[in-house]
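In this view, the complex is presented without one of its protein chains, the others remaining in place.
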Amino acid sequence: MTSRKAGLGRGLEALIPIHGETTSSRPPGQTSANGSSMFRLINPDGTVRDRLPVTLEEMKSLYADMVEARVYDDKSMAMQRQGRLATYAPFRGQEAAQIGAAAALRPGDWVSGTYRDAALNWKAGYPWKLLILGRTGDERGGQVPEGVNVMPPSITVGGHMIHAVGLAWAERLKGTDRIALTSFGDGATSEGDFHEAMNFAAVYETPTVFLCQNNGWAISYPVEEQTRSETIADKALAYGMPGVRVDGNDVIAVLVAVREAAERAREGEGPSLVEAVTYRLGPHTTADDPGRYRKDDEVAAWEELDPLVRVRRLLERSGAWTESWQQSLETEASNRIEEAVAWAESVPEPEPDDMFKRMFAEPTPNLVEQEREATGRG
Amino acid sequence: MTSRKAGLGRGLEALIPIHGETTSSRPPGQTSANGSSMFRLINPDGTVRDRLPVTLEEMKSLYADMVEARVYDDKSMAMQRQGRLATYAPFRGQEAAQIGAAAALRPGDWVSGTYRDAALNWKAGYPWKLLILGRTGDERGGQVPEGVNVMPPSITVGGHMIHAVGLAWAERLKGTDRIALTSFGDGATSEGDFHEAMNFAAVYETPTVFLCQNNGWAISYPVEEQTRSETIADKALAYGMPGVRVDGNDVIAVLVAVREAAERAREGEGPSLVEAVTYRLGPHTTADDPGRYRKDDEVAAWEELDPLVRVRRLLERSGAWTESWQQSLETEASNRIEEAVAWAESVPEPEPDDMFKRMFAEPTPNLVEQEREATGRG
Amino acid sequence: MAELNIAQAINSALDTALSSDDRVLILGEDVGRAGGVFRVTDGLRNRYGAERVVDTPVAESGIIGAAFGLAVAGMRPVAEIQFLGFSYPAYDQIVNHVARIRNRTNHRHTSPMVIRMPYGGGIGAAEHHSESTEAVYVHIPGLKVVVPSTPKDARGLLLAAIEDPDPVIFLEPIRLYRAVKEHVPDIYYTVDIGPLRVEREGSDITLVSWGAMMRETRQAAGILAEAGVSVEVLDLRTLSPLDRDGIVASVEKTGRAVIVHEAPLTAGLGAEIAATIQERALYSLKTPVRRVTGWDTVFPLKRSEHHYLPSVDRIVAAAESALED
Partner (left out) sequence: MAELNIAQAINSALDTALSSDDRVLILGEDVGRAGGVFRVTDGLRNRYGAERVVDTPVAESGIIGAAFGLAVAGMRPVAEIQFLGFSYPAYDQIVNHVARIRNRTNHRHTSPMVIRMPYGGGIGAAEHHSESTEAVYVHIPGLKVVVPSTPKDARGLLLAAIEDPDPVIFLEPIRLYRAVKEHVPDIYYTVDIGPLRVEREGSDITLVSWGAMMRETRQAAGILAEAGVSVEVLDLRTLSPLDRDGIVASVEKTGRAVIVHEAPLTAGLGAEIAATIQERALYSLKTPVRRVTGWDTVFPLKRSEHHYLPSVDRIVAAAESALED
């Protein structure tokens, strides 16, 4: 690769400090055997640990994306409470991990994520309106536009990671330089399919990026119990794959780490694992009561590390954040999302025959018959 | 633990040399991150690398077991060719790994192994006659005597490893100091169930020993393609579990490593992974033609490392091996196995109603009815 | 004797089993701290400790495989799979190991264990949360499959399942969890695995169903009865082994049958029931056995669920057409 933006990619070591305060940073592609280090560029107070590999405009734009994602998340929570959406899985607190990762991708790259990855999927091209339509309980929400290579959010935990191996493999066979990113949680790393996916990717050297959003909990089960490996990143070693642990609440650290992994993949150097350490500030889903299993002060401590606040502080320090800018971001995001909601809610009820029509390219005689019965046209 | 045989167990570091020739040795319980080292006590030429933690009598007895196992293996291959057994999976070349591992167990310990683990199972208490009966294609071969806690050989690859987690867990809950050992191949480490088993064992700290007989091949697929981790032992790191790599053709190294792992387990220190590096000298099964996928000289090189020859040489050096002793070992083993064969072949044909009777403690009405139909007694 | 709904009745059975048999332990995702995503195991971890009510990693094959090992070595595990639609990663463990160990070892090793799985649609859930694929377990020799539709049966069947020397899949109808309450004895009692329950006697037509679809079936029976039809309603309760005699006896009397299930039609359990009826009671049949089932489509999302789930109307219409013949 020759045309690489200055400051991004391999030259990373130059960009990051040698000594950190609470964590030390290390270049992606190197696994710590003890897992104690974590790659971070922006501190929680908004100070930076070194020159950032983005311009101020890019930084502002990433911030705007995170704000928009949060507006969507808040709106969805509210709508679910009003009975306008089916169960909703909020990503509050994980905006940096998702927006940062998606920002590292190129158009046409594949994304295979979960029920909690709306921000990631949106940034990768999945329109809000279709995400919302999906959350109202409508299969048509899964019909992303042509050219947007985002898989529908995986509801089952585990199965979707290996898809990113096949997707990436196909792109290599077709001779494109597209890659596939799969996003999953800390809990998902316990599923056998995580293992098979990591192993296949390593064995066939597919251009796949594994992004684990380690948000501390799998519903009520804490990550400390989920696994005895010191970090999720350490698991990469079992596959001879690079693994890196980043501060998942630092949008730039995530961007850099995922871009590094993506570049490796694009250049035929195979898959990598990126562990983004973050936290789910909200409930698992709207059906969950986190008070049953976790302490308020744990949540409060993580509220302090809010990924949006961190960037806002950084921008404040550079004089690039104002209250009115914030308000205009929120208003504009809100307008766009309201518009998407209005659109989704205006989509006519599914017809009873729809479900028969979308089973196969051509409905089987059996389905044609059942469709007639169902629609009373038989 | 106080009553430990002199020279066995934790004092291991004292017993093994610091510098090796082709491999360096390291105590079990430590994982090499680069996988280049392998624990070995007896060299292929029969010289030892340090004082062995067994008496000469024990050594001779382990040798006798290996000889008996080989006689069984040869006999089974011959019988299969005569159509007297169903497909047979020979373990030739893996006797040290299996006998060494079983020698590290105590009566009542659980064993959950594969179709290739006849020697392991036998040494753990599974009578030859039942193993043979099983291989004739008779479910009654799975009915091990009370007190022998050996599971039937697992035919599917993958599923049986996690059973050793549950078995060991139950023993801990019951307050015994029994452990469970599960044996599996290099290929099996790719199954999702390997991952789930390793993770569960680590999470619940069950007294489980994972023994991988890395014999280089999974049918026609070489271990170098099966995984990109440098060693199988390295995979333990992903679970925060000790992993050790031993020369699987060195019966004492295997014994020591597995005993170390077993002791750890018994003392409540949790599971370990032992990778025994060995080689399948024969075909995958009697239905396999290894000439299609591997070179004769690879096999020839491993013939040189025959685990029986190594011990014979050691015994020869100590003057403890004679041609006539060898012959008496073979004759006696052969007699015992012929007897077992005769017994197995004298077991009456299964009755048509047998299969209905062994589905549940009490046959369901449905099965009673079908049994009547099948036996014409309805 | 307390007024309990199905979720509470299951909780009470688990409580009873844990307190009366040391070998019983519960394991599954979120069964401990959270008390289960449906609160069915609520309070049990506090009462019996984290050693006996065990939260597990997110790994269904691991849960079932570990439970299997526990069972073989003498425990009585009750494993929970969060939704039936998440049981497929454990299908190999269930089919190739749990269901077979007795056969493989000629009774020497056994796997007395219970696998609880909430199932069924109607709650507007996400994908895979609404499955009703009981047939893929009923088809597997070596398993028993039960499903209660009342609180009393829920407690009694679950205690029977835990007592059973063989593995039992215990399906829990999600949309009935809190639908009805009834007096449930708090003494130890079991409901036999096997026999169906004649919920309503009648002589014109037999309605056969189980689990969650019992609600619609009951409603349909009510409507038919009001129209003067004498309806017999069978609640199968045990899906494997099937109470063929009970089904056939009813249809021999009525000569007409409608089977109701929410799984897809093709190769659903209704097929087995219809096949059995025609095998054993063909000459009593006045009209073909009807099946009112889910369609041969993926279970749809919230907005289309009502187009998928068999409705009271469809059941009534099928019965009416059977009665017209």
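As written, the chains take the letters A, B and C, and residue 1 is the first residue of each chain.
Everything that follows uses one rule, which is that contacts are C-beta pairs under 8 Å (C-beta built on N, C-alpha and C of every residue); 3 or more make two chains touch, one makes a residue touch a chain.
Keep in mind that what you see is a predicted model, and the values were worked out from it rather than measured.
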item: Chains on display which the left-out chain touches in the complete complex; value: A, B, C
item: Which residue of B:Val157, B:Ile252, B:Val274 or B:Val341 touches the chain not shown here; value: B:Val157
item: Selected residue (touches chain absent from view) among B:Leu56, B:Ala86 or B:Ala342; value: B:Ala86
item: Residue among C:Asp30, C:Glu199 or C:Asp296 touching the omitted chain; value: C:Asp296
item: Touch with the omitted chain, as defined above, among B:Asn43, B:Ser76, B:Gln226 or B:Asn249; value: B:Gln226
item: Residue, one of C:Ile247, C:Ala263 or C:Leu309, that touches the chain absent here; value: C:Ala263
item: Contact footprint on chain B, counting only the chain that is left out; value: 86-87, 115, 134, 136-139, 155-159, 187-188, 190-193, 218-221, 225-227, 287-289, 292-293, 349-350, 352, 354-356, 359, 366-367, 370, 374
item: Residue numbers in chain C that touch the chain omitted from display; value: 61, 85, 88-89, 91-92, 95-96, 99-100, 103-104, 127-128, 133, 135-136, 138-142, 240, 242, 263-264, 266-272, 274-280, 282, 285, 287-291, 295-298
item: Residues in chain A touching the chain absent from view; value: 110, 112, 139-140, 142-144, 146, 149, 151-152, 156, 158-171, 173-174, 180, 192-193, 196-197, 199-200, 203-204, 355, 358-361, 364-367
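Basically, only the chains that are shown with their structure count from here on.
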item: Inter-chain centre distance, chain B versus chain C - centres from mean C-alpha coordinates, in Å; value: 41
item: Chain A and chain B: spacing of chain centres that average the CA atoms, whole Å; value: 44
item: Interchain centroid distance [CA atoms averaged], chain A/chain C, Å; value: 37
item: For chain C, residues that touch 2 or more chains besides their own; value: 56-57, 59, 61-62, 89
item: Chain A: positions in contact with at least two other chains; value: 190-193, 225-227
